[in-house]
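Only one protein chain is missing; all other protein chains are in place.
Letters A, B and C mark the chains in the order given here, with residues in each chain numbered from 1 onward.
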Amino acid sequence: MTLEKEEIKKLEEYAYQIRRLSVEMIAFSQWGHIGGAFSIAEIMAALYFREMKLDPRQPKMESRDRLILSKAHASPALYACLELAGFLPKNSIYKYCELGGLEGHTHVGSAPGIEASGGPLGMGLSVAVGMALGMRMKENPRSRVYCIMGDGEINEGNIWEAAMSAAHYHLDNVIAIVDYNKAMAKGFVWDQMNIEPVADKWAAFGWNVIEIDGHDMEQVVNALHEARWIKANGKPTAIIAHTVKGKGIETAEFNYKWHTHAPDAETADKFLRELSRTYGRPEQGYSKLNLKNTKDTFYGGE
Amino acid sequence: MTLEKEEIKKLEEYAYQIRRLSVEMIAFSQWGHIGGAFSIAEIMAALYFREMKLDPRQPKMESRDRLILSKAHASPALYACLELAGFLPKNSIYKYCELGGLEGHTHVGSAPGIEASGGPLGMGLSVAVGMALGMRMKENPRSRVYCIMGDGEINEGNIWEAAMSAAHYHLDNVIAIVDYNKAMAKGFVWDQMNIEPVADKWAAFGWNVIEIDGHDMEQVVNALHEARWIKANGKPTAIIAHTVKGKGIETAEFNYKWHTHAPDAETADKFLRELSRTYGRPEQGYSKLNLKNTKDTFYGGE
Amino acid sequence: MAANSVEKDMRDAFGATLVELGHKHKNLIFLDADLHTSTKASYFKKAFPDRFIQVGIAEQNLFGISAGLASEGFIPMPSTFAVFASRRALDQIAISICFPKLNVIIPGSYVGIPTSRAGGSHNSIEDIAIMRAMPNMKVADPLCNNDLSAIMRTALETGGPVYFRITRYDVPEFFSDSHSFEWGKGITMREGSDITLFGTGVMTWKAMQTAEALEKKGISAEVIHLASIKPIDRELILKSVSKTGCAVTVENASTSGGFGDAVLEVISENHPVRVSKIGVVDSFIESGGIEELFSHYKMQPEHILAAATRMIQLTT
Partner (left out) sequence: MAANSVEKDMRDAFGATLVELGHKHKNLIFLDADLHTSTKASYFKKAFPDRFIQVGIAEQNLFGISAGLASEGFIPMPSTFAVFASRRALDQIAISICFPKLNVIIPGSYVGIPTSRAGGSHNSIEDIAIMRAMPNMKVADPLCNNDLSAIMRTALETGGPVYFRITRYDVPEFFSDSHSFEWGKGITMREGSDITLFGTGVMTWKAMQTAEALEKKGISAEVIHLASIKPIDRELILKSVSKTGCAVTVENASTSGGFGDAVLEVISENHPVRVSKIGVVDSFIESGGIEELFSHYKMQPEHILAAATRMIQLTT
């Protein structure tokens, strides 16, 4: 499938906005995970603004596609999408990590359009399997459940229990996406706990496997299309997306020190200006640069 | 490696005794799992009476090999070995499931020679990995840790966490044995939760894989030899042992209804006589046939 | 209230009630982790094969899948032994189920002492403490078959997350078929004035036997059955101890954080009286015969009686 240039440009603009809003909310709340939000920006853009069937006015619509962000610490990317797609009113993102606002990790109770509560890694794929089984029972053949996992996250045995069961139940309505950004919280994947040969693992657990460059929008869109329409062969599909942790800001790229780290206002401003330059947009800094920070810098640093 | 006929005969005699003692203790305690004890009888005989370095007078000897029976409900096979090998005084097996005696599932506190407490499936391989790492740190290169798992047991995610880490740490001193007896507690593996392609799974998790007929003593002995001496290549080795649940008693074979079921005295007697005939031994029945049973038949039936 | 002499395995009542509820609630789905003929969920499987899901030996997945089903509008009942429900997938229960307050009903099978010969790894004693500590979770422990059925019916009506216990122990039937259960409501099984015996689960039976023995000694014991452990019947507890002035709690579980502590909390803040807790004291239950274990862990009527007598003596 060849995509029109225009469509790709539109989606890349969304990826840019997802990154911007992520920095805005993490800097404002002084808490959050930039690296893992950035590595899925293209994937989230492609899902929310092209692939997934969604209606912000009917967030529970039966025929919708479902997304479980199993690596729930990347919640800023999700909240950004929900705001950009109209599930949340403008500026909701500044309620990130506020009491009564958007939970630090995704939580069903925080906002419409969030399908599962998370935080502990490794649990989302099981929830996705449950939804997929439920959709089957409701005779809803069209909807798909997407589940985004981290590469470190798939150390968790719960993932493999879920993977085995998805294959056993022929759930080709489940599409797993592994954000293979090569880094975990405290080091590189190959060093801390090697997951290779990762494609073989999913294949041996009974899945179709597609490997892509997760920052190449055309590859992302095509893989999602293939997973939904071509690989509907009774096997669930896993997309192994090769990505870069922190992609888009030079100091954060491939740098696990930016796994969890809230930039101060000045740094946030610098990051956002860098982002605009990278994307060839008019330079635009941090919107709250001049607001006095009243919050504890919590996870800050590491 | 070709084995002498005599050696094979000796080991087969042990397998026979393991089965006999298992029936004796399960019938006497009115609790236990015949099917999964029988399917590993040859493997246990080969380990305890040939392959493993052990000394019943020094059950904690540093240079010993360690065995973790992760499928800890098959404890009768282990207790039989411990008694036959002299770790336990004669007739200890009649303390099976007695207060202060041998726990229903393997427990460190029950007897010398038991390396780990168990019962919940899926946990033993992690303990084996810990021991193997410990042996490395103590610069004990000779000892091996064996871990016997059920085929249903490898549904558990904990197994795959452990498997990934054993490969990551190059623990070729860990030898995993999957008792692929095709049945779980309540049905067949392929039907309840398919584990195929099981060899591919272990290979994709970074293990050497050897597939054998787990009731062919020569194959069992050779696989253990190969795992220890030939495959010491920095990868842990998994032996996939194709077996028959309940092997040795016709009504129990390949029959998950005998997964957990305590035979009454008459049935135990029948079973033991059948066993002697199958093994071409003088017919010998249940030793406690005429003792009045005073125990609740607990799991009996199913 | 007199005990009916017919004793029947609680698991059969579980299976039968499941089928009844399956007819009533078309969106009830049963999920099994390779134990359905032990738990007797096999009755449900036979009646509703399409609403029975086998997940194999994978309890984390069991509860995760249940969360997914619940968010699709089904009422999943993920089932395994109580030790695994409480210890093997607790993060999943807490965050995938309790945090979003999903309608998941969790039966915990084979609880406490009567799990008997299976031994320390299988005899569930911390499940009350653990489940009670889960925010949003409701917890119940039935005395007998009709109590269990009533709890199951109410659980389906009022919605989850709910955890209830099933004991493999032959208890006489104390209630009629039309017995009903309400969250936060206890039942006065027997009135008395000298001490209150608060029981939950099958231990209320042992409390009843104790009350009879106490009566022979001229001591009048009130027996209150609190199947609903969370929420708990604060009013009934306080009314009773205001009258009797001391109490013993009895549970088929560890005394750390469980039922006894739930009762203590109410009493201590509002009407402090002397209370002794009967249950397993910080110990694994090793293999053994059922009554032998009850004796070994000092949970028989004679032990309850001794505790009651001590409480009364120290109080007056």
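Criterion: contacts are C-beta pairs under 8 Å (C-beta built on N, C-alpha and C of every residue); 3 or more make two chains touch, one makes a residue touch a chain.
Note that the structure is predicted; figures quoted are calculated from it, not measured.
A.B. asks: Sort through B:74, B:111, B:132 or B:265 and give me the one touching the missing partner chain.
C.D. replies: Of the candidates B:74, B:111, B:132 or B:265, B:132 is in touch with the missing chain.
A.B. asks: Considering the complete complex, identify which of B:161, B:179, B:269 or B:296 is in touch with the unshown chain.
C.D. replies: In the complete complex, the chain left out is touched by residue B:161.
A.B. asks: Considering the whole complex, which of B:115, B:151, B:226 or B:269 touches the chain not shown?
C.D. replies: B:115
A.B. asks: Please identify which residue in A:35, A:76 or A:118 touches the non-displayed chain.
C.D. replies: Answering carefully, the residue with contact to the hidden chain is A:118.
A.B. asks: Of the residues listed, C:29, C:57, C:77 or C:95, which one is in contact with the missing chain?
C.D. replies: Final answer for the missing-chain contact: C:95.
A.B. asks: Taking the full complex into account, find the residue in A:156, A:172, A:226 or A:269 that is in contact with the omitted chain.
C.D. replies: A:156
A.B. asks: Which positions on subunit B touch the chain that was left off?
C.D. replies: 107-109, 115-120, 123, 125-135, 137-138, 145, 157-158, 161-162, 164-165, 168
A.B. asks: If you put the missing chain back, which residues of subunit C would it touch?
C.D. replies: Residue positions of subunit C that touch the missing chain: 83-84, 86-88, 90-91, 94-95, 98-99, 120-121, 126, 129-130, 132-136, 254-258, 260-262, 264-265, 267-270, 272-277, 282-284.
A.B. asks: Residue-wise, where is subunit A in contact with the chain that is not depicted?
C.D. replies: Residue positions of subunit A that touch the missing chain: 29-31, 72, 97-105, 107, 117-122, 152-153, 155-157, 184-187, 191-193, 260, 295-296, 298-299, 302.
Following the convention adopted for this analysis, only the chains that are shown with their structure count from here on.
A.B. asks: Look at all chain centres (mean of CA atoms) and spot the one farthest from the centre of subunit C.
C.D. replies: Of all the other chains, the one whose centre lies farthest from subunit C is A.
A.B. asks: Can you check how far apart subunit B and subunit C are, centre to centre, with Cα atoms defining each centre and the answer in Å?
C.D. replies: 35
A.B. asks: CA centre of subunit A versus CA centre of subunit B: separation in Å?
C.D. replies: 44
A.B. asks: Which positions in subunit C are in touch with at least two other chains?
C.D. replies: Each of 55-56, 58, 60-61 in subunit C touches at least two other chains.
A.B. asks: Could you pull out the residues of subunit A that touch at least 2 other chains?
C.D. replies: Residues 157-158, 161, 164-165, 168 of subunit A each touch two or more of the other chains.
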